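This is the structure I have questions about; it appears just below.
With one protein chain withheld, the remaining protein chains of the complex are depicted in position.
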Amino acid sequence: MINIGVIGYGYWGPNLARSVAETDGCRLAGIADFSAAALARAGKRYPGATLHQDVRSLIDDTSVDAVLIATPVATHYEIAAAALRAGKHVIVEKPIAASSDDARRLIEDAARRNLTLMVDHTFVYTSAVQKIGEIIRAGDLGDVYYYDSTRVNLGLFQHDVNVIWDLAVHDLSILDYLLQEKPIAVSASGAGHIRGRQENMAHLSLFYPSGTVAYLNVNWLAPVKVRQTLIGGSKKMIVWNDLEPSEKVKVYDRGVTLGDAPEAVAARISYRSGDMWAPQLSVKEALLTEMEHFVDCVTHGREPITSGQSGLSVVETLEAAMLSLRQRGQPIDICPVRMAS
Amino acid sequence: MINIGVIGYGYWGPNLARSVAETDGCRLAGIADFSAAALARAGKRYPGATLHQDVRSLIDDTSVDAVLIATPVATHYEIAAAALRAGKHVIVEKPIAASSDDARRLIEDAARRNLTLMVDHTFVYTSAVQKIGEIIRAGDLGDVYYYDSTRVNLGLFQHDVNVIWDLAVHDLSILDYLLQEKPIAVSASGAGHIRGRQENMAHLSLFYPSGTVAYLNVNWLAPVKVRQTLIGGSKKMIVWNDLEPSEKVKVYDRGVTLGDAPEAVAARISYRSGDMWAPQLSVKEALLTEMEHFVDCVTHGREPITSGQSGLSVVETLEAAMLSLRQRGQPIDICPVRMAS
Amino acid sequence: MINIGVIGYGYWGPNLARSVAETDGCRLAGIADFSAAALARAGKRYPGATLHQDVRSLIDDTSVDAVLIATPVATHYEIAAAALRAGKHVIVEKPIAASSDDARRLIEDAARRNLTLMVDHTFVYTSAVQKIGEIIRAGDLGDVYYYDSTRVNLGLFQHDVNVIWDLAVHDLSILDYLLQEKPIAVSASGAGHIRGRQENMAHLSLFYPSGTVAYLNVNWLAPVKVRQTLIGGSKKMIVWNDLEPSEKVKVYDRGVTLGDAPEAVAARISYRSGDMWAPQLSVKEALLTEMEHFVDCVTHGREPITSGQSGLSVVETLEAAMLSLRQRGQPIDICPVRMAS
Partner (left out) sequence: MINIGVIGYGYWGPNLARSVAETDGCRLAGIADFSAAALARAGKRYPGATLHQDVRSLIDDTSVDAVLIATPVATHYEIAAAALRAGKHVIVEKPIAASSDDARRLIEDAARRNLTLMVDHTFVYTSAVQKIGEIIRAGDLGDVYYYDSTRVNLGLFQHDVNVIWDLAVHDLSILDYLLQEKPIAVSASGAGHIRGRQENMAHLSLFYPSGTVAYLNVNWLAPVKVRQTLIGGSKKMIVWNDLEPSEKVKVYDRGVTLGDAPEAVAARISYRSGDMWAPQLSVKEALLTEMEHFVDCVTHGREPITSGQSGLSVVETLEAAMLSLRQRGQPIDICPVRMAS
């Protein structure tokens, strides 16, 4: 039985707390938040959990084996580092830290102490993304040509980060899981329409070593909500519409066939347009899948799917995207600093 | 009565010919195509029109007042220049020419001879775009924050141009009409997935002097057809879905309201979410509206809405986008060469 | 402060309990269920509520002012009658009772004791139905020609009632609210495809004194979920799609205009096709609106919108529909038994 403490009981923390409470093999041992009102809500809901107004006291609680950190991004590093020092396993809300340097330090800290460090890239645990991953790994798409995502809606404007750190981070974590390679360059442009606030819309182009390209369209100031991703392959193509109540993932047997004859280039292209297939998806909640995975990783010392390394990779791309955005799309190389091993 | 000749009776020419035949004030006088089969089809359909296998002979026909040019892009300049020299008014298929230099020469030729030079930016004449223009000019959107368009489908791959010259050109002509300003810089990235062919997908970011930004997503290798544009303003926002059988244009009374108090930035942002309104659109075909406008411009010596200048502006942006695309999104300034006047 | 007890903590009871807990002016005083497991869940969630494994003991609790009954239909009458005899105000889950005779007795019991009797026709309290009601009462639709509803999905099969008593009851309660008149006849047909079970699909045609007609299509065995209602009027028409995340209600300025000239019947019909308008709907949860209304009715002695009378009217129509269904659509007159007053 793993005793888990939740740090931060604001917008996302209650979801994490619930997922701990509903997962076998772990127990919701404590909840920390500096807000008395938040703690009161938490206590009413989970009378069995110890409440801490001071994060430190939860981290110092020796009965706690692991912590979930759902606090503002700027505080991720400090709290996670303290928890690791106290010998706790850690799940950090996305993004793992406010800088890649901080992310690297957390990875090293966890490795040195043989602790599990996981980042809460929730989308990776959805049945939609897992099914897409299966399809790609089975080779059904052939070569992955592109990933093209539209993730727009009206608000919520974040105070501390811009729309890239808030929304594009989802796609970056999904790409890290699906493609199993890291982008080598990024071009980003964006705009902020509200005086005194960071960018509320942005477009990113990501370039991968294999030739795959990814395009991300994120926007907090759109009149309608769209969550649609096209994934094109040499054999088949996918449309993933996350707002569909069912049939979120559709696989199209469509594409282009190139003939062999070198002379008549124009005539060599023909279109395939075959059946469409929408696989049945599990209705299991992503957070529960994720929490079971965490329990399994802690128990058996396994590397999480959304490890500190994947968290680092996402932050490295975010940093490069910010540089590019400041220069209207100037492409920026992503050169990960190698870690001493 | 304006006698009009159609040059090129391949994919688009028959539509132009039909629109001439159905418009008052003009007459389909002749059709030219080097293909005997195309001419045979044309003759069967329009027994009253003179058929020319040689473009030259149609241009030399003194009974012809104006020509419509629907030939491959590479031939636009030569044919249009010859027609202007022969004293004909001209409509050229989009884009107006393969280079901005050629476009400038056509504009000068037409101006010198007091001839009407129009480019067939058909979308500008759709009831959807005209209604959006009305709404913007009436100030209903407030400041235009952004124009974000997705224009993707499976094929047709063009032989002579890439997807930017084929699909993005539509949005560039629409933007020229709606915004009444020219972009000052562009960042573009793209990819070609078919060996030996040009780019089949691309993303463009356009920057305007007023602060408006435009994003274009064009793709010939998508599993589904999408024609959706979001237009965000400080007061209202528009969703234009051109594939909807009705309600193509929806106006949302949604946005963000910024308070005055300087101290509490976070608290100052509030959301508005009001009614949605879908104006009734005329069902008149865009090509007929366009042809009537051409007749009117020729008859009264008026400047067309889609003048040579707008054709030039589009080509200048296309050229800059190509430069940027070759450099993975490197932003390129658009500095129009001023014409001697 | 009204002390409220909830009887039945199975599928729907927890929603009612929550709505009591979240509404000002009332208090969740007690919960009754014969299942120990259900009671345990309830107690964990609402430590302040008294738990009763025997319904009788909750009804006998003199500190309880009102009860919400969410038990199987067959038990509604007995429990509600006992509660009224004990001087409690009552909300009964839909349908109010298993027979119109029972419904009439409850109405008389409540009237005699000056107690509030309300039936939980939840849909009447949704912002969509309330907005449609406003639009109709304002005369914007003109004469209401028809109400045509499709309410189909896969499962849940009910054990004790057929699909009419489970799904059509929603539309009947909505119609009672919107039309403010009672149907005079019904024709129904249906089919049961699962051996040994009641009908899982049915179609009802309802005839109203004013000439309005209503059609209901209900089905537990459909591959997809549909919740769409068309409402046609002489001036405007409505499409209500309850599965839309936003724009659930769309008002179309469309219809037919009939000229005056008597001679040329064919020529007299012309179509109007104008704007569409989707009013902003409140996001307030229907159950909270309903519970506030109940508190208001109890406090001020007002007649609920979804009174016992509306519950009776719905059951009378259900009974007539069952008779018709057994005879393959044979129309059945609905002749309400007049109550002694």
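Letters A, B and C mark the chains in the order given here, with residues in each chain numbered from 1 onward.
Going forward, a contact is a pair of C-beta atoms (placed from the backbone, for glycine too) under 8 Å apart; a residue touches a chain by one contact, two chains touch by 3 or more.
Here the structure is a predicted model, which means the values were calculated and not measured.
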Shown chains that the omitted chain touches within the full complex: A, B, C
Of C:Val6, C:Val20, C:Ile238 or C:Ile334, the residue in touch with the unshown chain: C:Ile238
Hidden-chain contact residue, picked from the options C:Ala21, C:Leu230 or C:Leu323: C:Leu230
Residue touching the undisplayed chain, where the options are C:Thr50, C:Thr71 or C:Asn219: C:Asn219
Contact residue for the chain not shown (choose from C:Arg56, C:Arg302 or C:Arg328): C:Arg328
In chain A, positions touching the absent partner: 246-247, 253, 273-280
Contact set of chain C toward the excluded chain (per top definition): 145-146, 148, 150, 152, 154-155, 157, 159, 185, 187, 189, 191, 193-197, 201, 203, 205, 207, 211, 213, 215, 217, 219, 221-224, 230, 232, 234, 237-239, 250, 252, 254-256, 258, 265-266, 269, 271, 273, 324, 327-331
Residues belonging to chain B that touch the chain removed from view: 47, 224-225, 243, 245-246
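Here, only the chains that are shown with their structure count from here on.
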Distance between the centres, which are taken as Cα means, of chain B and chain A, whole angstrom: 39
Rounded Å distance, chain A centre to chain C centre (Cα mean): 43
Multi-partner residues of chain B (each touching 2 or more other chains): 273
